[in-house]
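Below: the structure, in C-alpha cells.
The complex appears here minus one protein chain, its other protein chains still in place.
Letters A, B and C name the chains as they come in the text, with residue numbers starting at 1 for each one.
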Amino acid sequence: MINIGLIGYGYWGPNLARNFNSNDRVDLSVICDFSEARLKAAAKLYPSVRLTNNAEELFENNSLDAIAIATPVSTHFELAKRALLSGKNVWVEKPITDKVEQAIELIELSEKLNKVIMVDHTFIYTGAVRKIKEIIDKGDLGDLIYYDSTRINLGLFQQDVDVIWDLASHDIAIMDYFMPFKKTAVSATGTDYYGNDIVPKSLLTVYMENNTVGHINVSWLSPVKIRQTLIGGTAKMILYDDNDPSEKIKIYDKGVKLSPTREELYHIKVQYRVGDMYAPRIENIEALALETDHFADCILHNETPITSAKFGLEVVKVLVASKESLKLRGAPIEIN
Amino acid sequence: MINIGLIGYGYWGPNLARNFNSNDRVDLSVICDFSEARLKAAAKLYPSVRLTNNAEELFENNSLDAIAIATPVSTHFELAKRALLSGKNVWVEKPITDKVEQAIELIELSEKLNKVIMVDHTFIYTGAVRKIKEIIDKGDLGDLIYYDSTRINLGLFQQDVDVIWDLASHDIAIMDYFMPFKKTAVSATGTDYYGNDIVPKSLLTVYMENNTVGHINVSWLSPVKIRQTLIGGTAKMILYDDNDPSEKIKIYDKGVKLSPTREELYHIKVQYRVGDMYAPRIENIEALALETDHFADCILHNETPITSAKFGLEVVKVLVASKESLKLRGAPIEIN
Amino acid sequence: MINIGLIGYGYWGPNLARNFNSNDRVDLSVICDFSEARLKAAAKLYPSVRLTNNAEELFENNSLDAIAIATPVSTHFELAKRALLSGKNVWVEKPITDKVEQAIELIELSEKLNKVIMVDHTFIYTGAVRKIKEIIDKGDLGDLIYYDSTRINLGLFQQDVDVIWDLASHDIAIMDYFMPFKKTAVSATGTDYYGNDIVPKSLLTVYMENNTVGHINVSWLSPVKIRQTLIGGTAKMILYDDNDPSEKIKIYDKGVKLSPTREELYHIKVQYRVGDMYAPRIENIEALALETDHFADCILHNETPITSAKFGLEVVKVLVASKESLKLRGAPIEIN
Partner (left out) sequence: MINIGLIGYGYWGPNLARNFNSNDRVDLSVICDFSEARLKAAAKLYPSVRLTNNAEELFENNSLDAIAIATPVSTHFELAKRALLSGKNVWVEKPITDKVEQAIELIELSEKLNKVIMVDHTFIYTGAVRKIKEIIDKGDLGDLIYYDSTRINLGLFQQDVDVIWDLASHDIAIMDYFMPFKKTAVSATGTDYYGNDIVPKSLLTVYMENNTVGHINVSWLSPVKIRQTLIGGTAKMILYDDNDPSEKIKIYDKGVKLSPTREELYHIKVQYRVGDMYAPRIENIEALALETDHFADCILHNETPITSAKFGLEVVKVLVASKESLKLRGAPIEIN
C-alpha cells in the first residue's frame, strides 16, 4: 500500500484525491491546502483523511511514500525538490517547472535519490491517446508528417501564464508522445489583448527533424469548446476529436501523397473526403485512475513513468521558447 | 445588356459561365479556352455561345463590354491589362495578381480608363458573410478583437502556389471585409513536405492596428474538410461554420471580457459555453449570382465593386509578405 | 435534517446515495441491498452509513423520515406501501408501479397518512426540461400541437419489461409535464425479436384531446445513442437534443402554419430550415441534486412534489395501455 499526501486541493486536486481514494493500492493519508473552505470540503468527502494547511508536515511525515503536488506551476520546483529530499516519490502537475534548468535539476535529483517523479500529463493516459499511440506503433499511419491541433476554450482560466502554458502544454506532450522527434525551432504568435502581458490566444509552430512540423492553435477567447487534433502520416491520417462522445478517433484510409497526378487532383476536388474511415472503440476508463495505477506500479517496481520528468522537460523546453518567440511576433527560437 | 466574354473554362470558369448565362442583364457571348475538350463541353451546354482558343479575338471584339478572366494567377496581370487597354471592364479571379506592383498598376490603369475591375472574392457575396457583415455593422459584436479561421481541405489542389495563396486568400479577404484595419506585420509557418518549394499546410498570423490579430490555419493535407471561423468582439462572438448546412452562423451572447473576476473564472470552467446563442437564418442565394448582379450594377452605374482592385491589393500584400515569412520560419514581415 | 434510508444499491441507487450524501438537509443513514458486494462498495464510499441486507430494518427504524426505493418496478408497490404504513415519506423510482390500481392505492394511502410520495422521474428536474417548461409557460410556442421523441440506445438493458416501460416512460413523463392534456388512446407497435415476450424496439403514439398527438420511438437495438425530442407549437418549435453538450435546446422561429400559400410552400422547399434559431444557455446543475432538494422541501413544508404519485399514475396508464396495444399490433387502446 502506497501512502500518499496531497498538496493543493483547488481546481485539480479534488480529482486526484478521488482517484487516490478509490485505488486499491493507494492510501490517501493527508490533504494540505492553505484554504480552510477547501479543507472543509475535503473533510465532508474523506472523513478519515488527515487535513492540514502546513505542507512541512507532509515532508516530515515518514509514513508517506509519495507526495502529489497540485499547486500553481511557479511553486512546483521548490515543493518537488523538498519532497524528493525528504525521501518521497513525487506526482507533480504539468508543466513540471517553469524553467528548463529546474526541470533538469529535478531529473538529476530523482535519479540520485532513486525516487520516481511523474508529471501529470493526464491526456497521455486517456483511452483515445493510448489507442492512437497503439495505432502509430503498429505502423498503420506510415511515416508521421504533421501534428495539428485546435484546443480552444471559453473564458480566461489563468491569470499568471500565457494560454500556451495552460493549453498548448497538453498538445506538446501528446505530440511528443506520438512523434518523439528532435525539435529544432519554435514560432509563436499572438498578442496580449488586455495589455497585461498575458497572451490568451496563440498559434504555435514546432519545427522538428525530418521536415516534420507541429501546428497548435490555442485560445481562452472562444465562445465554443473545440478539441480537434489531426495526425498526418504517409499512409493514413487520424482525426481525434476529444469532444465527440462516441467517435473520438477517426482513421482515414488516406495518407499524404507525395506526388498526386492531375487526374487525382481533379477527383479529390469534387469529393468531401477520400478513402474509407474507421473509428475504433475507445476504452472508457478514467485517465487519472489508470495514471494512479501506473504511478503505483512505478514506485512498487522501480520503473520510469511514461510521463517522466524527462518527458516533462521536453514540454518545458518548447514552452520556454514559445514565450520568447511570442515577444518577437513569431520569430523562430532555436531549441537544442 | 452587358456582353461578356470568358477566358478560361477549367475548374471555376464553368461556374461563371452558368451564372452569366442565367443573368437577365448579362449576355455570355464568347468562351475562350486552349483545350478543345473543354470547349466541347461548353458547346453542349451553351450551343449558341461562340467558342475560341484565341484570347486575342476577345480583346479585338468591340461588341464585348466586359471580359472575365478565370485562368492561373500568373496570367492575370497580362490578360487584365490587355482587357482594360482594349476598353473592356474586367472580372478577374482572386488573387488579382501575384505581385503588389502589378495590382497597383491595374488599379491606376482602370481609374485612368474609367473601367470597372472586380476581383472574384466569391465568399464576400455569400449569404453567411453578408449576414455577418450586417451584424458587425450594427455594432452587435462591440469592438472587434480577433479573427480566427481554420480552412482545411483534402489533397493537393494546386501545384504552383502555396496553400496560403489558394486557401488563406479567402480568409484574408473575409477578414479585411469584416475588420478593415491597417495591417502591420505577417508571420507564416509551415514546410514544404515534398521538397518542391510548395508549402501545403500553414499557420498565418496577421498583426493589425489596435492590438487586433488574425489567425489563419490552412491545409491541403487534411483527411476532412473543415471551415470554421471565429470572430471575437468585446460584446459578442460569432462562430461561422461554412460546412453546416442549416446553422452557418452562431452568435454567442458572450464577449471577450477584459477583466473577469475569480468567481467568473470558476463559473466559466464548469460550463461548456457561456451565454445564449442565436443562429439567424441565412439567405439561400448563390454567391456568384449575386456577384454577377453586382458586377452588372457597377458597369451600368459606374460604381466601385465591393471587391474592387484596391480590395484585392490588400489581399496580395498579405500573401506576398507571408511567402517571405514562410522562408524565415515565421519571422515577422512588416507591411506598410 | 431529513434522515433517509435507501433500499437498492444496484444501477441507480449509487446516484441517489451520492446526492443524498452531499445534500446539506439530508442525512443518508442506512443503505439496504441483498448483495454483499454492493454493500461493500457502498462501505468504501460511505464509511459512516449503516449497511444492511434486511429491508425490514428500515421500516422499523423510527429515526428515519424517508425511504428511497431503487429496486425493480415489480417490487415498488409492496415496498412503498410498507414504507408509508411505517410512517415514512417515500422516494420511489419510476414507474411508480406496474399496475394502475396499485398506483391509485399508493396515492390514497399517502393522502390518508399525509406523507409525501415522490416518483423519481429524474428528467423533469434537468436544466433542459425545466428551461423548456419555462418557455412553454411563457406562451412562446403558441398552442402545443405535437410531441415527438426518439430515444434509442445500445443493447438490452432490462430483461423483465418492454423497452416502452424502460425508455418511453421518460418521454411520457416529459410530454405530460409539457402538455398536461387528457389522453384518449394509445397505439404501440413492435415485435419480440427474441421470442421471449419482451419487445425491445417500439413506436408509440398517444392520442390526446385537442387533436394533439405524441409520437415516441424507443429502442434497445440501436448501434448509437440518440435523444432527440421535438415539441411543435403554432408559433415556434423546439428541438431538444439531450446528447448535445452545448446546445441542448434549439428554439426555431417557425410554428406549424395552418394554411401555407403555394409560394410559401415553394420557398420552404429550397431551404434547409425556416426562421431564426435561438439556443438558450442551460443551467448546469445535476438533476438529482435539485430533485433531492425538492424532496426535502416537500417533506419539510408538506407540499406536493412536481413528480407526485398522481403524476406517476398518468405515466402508468399509458404504459399499461401500450402493453395491450403491442399485442394487437398497434390497435388503439382507449384511456379514460
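The rule is short, and it goes like this: a residue touches a chain if its C-beta (ideal position, glycine included) is under 8 Å from a C-beta of that chain, and two chains touch if they have at least 3 such contacts.
Computed from a prediction, not measured in an experiment: that's the story for all the values here.
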item	value
Contact set of the excluded chain (shown chains only)	A, B, C
Selected residue (touches chain absent from view) among B:K133, B:K225 or B:K317	B:K225
Contact partner of the left-out chain, one of C:F34, C:F181 or C:Y207	C:Y207
Touch with the omitted chain, as defined above, among A:S35, A:S246 or A:N302	A:S246
Where the unshown chain meets chain B, residue by residue	22, 44, 47-48, 224-225, 243, 245-246
For chain A, the residues touching the chain missing from this view	245-247, 250, 253, 270-281, 284
Interface residues of chain C (partner: the chain not displayed)	11, 145-146, 148, 150, 152, 154-157, 159, 185, 187, 189-195, 201, 203, 205, 207, 211-213, 215, 217, 219, 221-226, 228, 230, 232, 237-239, 250, 252, 254, 256-260, 264-266, 268-269, 271-275, 277, 325, 328-332
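Note that only the chains that are shown with their structure count from here on.
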item	value
Contact graph of the chains (line, ring, star, complete, other)	complete
Farthest chain (mean CA position) relative to chain C	B
Mean-CA-position distance for chain C and chain A (Å)	40
Where chain A and chain B are represented by their mean Cα positions, the distance between them in whole Å	38
Rounded Å distance between chain B and chain C, as computed from the means of their C-alpha atoms	52
Residues within chain B bordering two or more other chains	250, 271-275, 277
